[in-house]
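Missing here: one protein chain of the complex. Every other protein chain is in place.
Take a look at chain A:
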Amino acid sequence: MKPAPFDYVRPASIAEACAILSEAGGGATVIAGGQTLMPLLNLRMSQPFILVDINGIAELKGVSRAGGATRIGPATRQAEALRDATLARQLPALVTALGHVGHYQTRNRGTVGGSIALGEPAAEMPATAVALGAEIEIASVRGRRSVKAEEFYLGPYMTVLEPDELVTGITYPDWPEGHVVLFREVAQRPGDFALVGMVGALALEGGSIARAGIAWFGMGPVPVRARQAEAALLGTGLGDIDADAVAALAVADTAPFDDHHASAEYRRTVGKRIFARTLREALDIRSVA
């Protein structure tokens, strides 16, 4: 057996899970799909005293609609979300991004909320939540709160979640029907974490851009919202968009790092190119240059 010893509990409700997390005083870790946690346990990089399995909590699963928004239960499997008709209709950007999360075998077990709560900066789900303006619902014995995805991430694998807190839902506001999906990533192999990637949505109204939400992954310690690019796009007519200039603004908001896969300079260079190309293809506009 590779992991250090731990106790295993499988609560049946959010209240029960929160009580266990509270009593454990920081010694407990939540397992959902386990597709990242199990490797960390096997490598003994994570050594909890108690493993809290949330797979038996029915209220944490499934997709629902409420008040102009779509809500995903955090323990919903990625493979189920990928096949979900509501998500396909309401959140095509999310579904596109999901197809790039891990592999066929890991999507069968990995969950949407697990990826969001983990906070891997090169992962697709956190950046998608930031781009689409999602809110993360959180519960503990101290009460419930809701945090904007953009404010949820503090650093690589670091979030505002306290040790006694549990993610209980992710709510994505509606985007108008027929909105434009932006997605592209560069990875060494399919299923690998992206070296650089971007995801977002654009809503058009009367030939110009009425709403924009775009975020990078693999371009900093957290998912990075392309604020300057969004501002430049808002209100602009489709014929007046200079894709290269907007891409340069988008890259200006990033803080990529060097690692053994790619340099920060590579990420900026490739990021700018994929951003411009994705924008141009999505809007079917020609480069002003």
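Methods note: a contact is a pair of C-beta atoms (placed from the backbone, for glycine too) under 8 Å apart; a residue touches a chain by one contact, two chains touch by 3 or more; residues count from 1.
Please note the rule applied: contacts and distances are computed from a predicted model.
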Its UniProt record identifies the chain omitted here, from "Imidazole glycerol phosphate synthase subunit HisH", "(2Fe-2S)-binding protein", "Iron ABC transporter permease" or "Decaprenylphospho-beta-D-ribofuranose 2-oxidase", as "(2Fe-2S)-binding protein"
Touching the hidden chain, out of A:25, A:155, A:190 or A:207, is A:190
Where chain A meets the chain that is not shown, the residues are 1-9, 34-35, 38-39, 41-43, 51, 53, 55, 79, 102-106, 108-109, 189-191
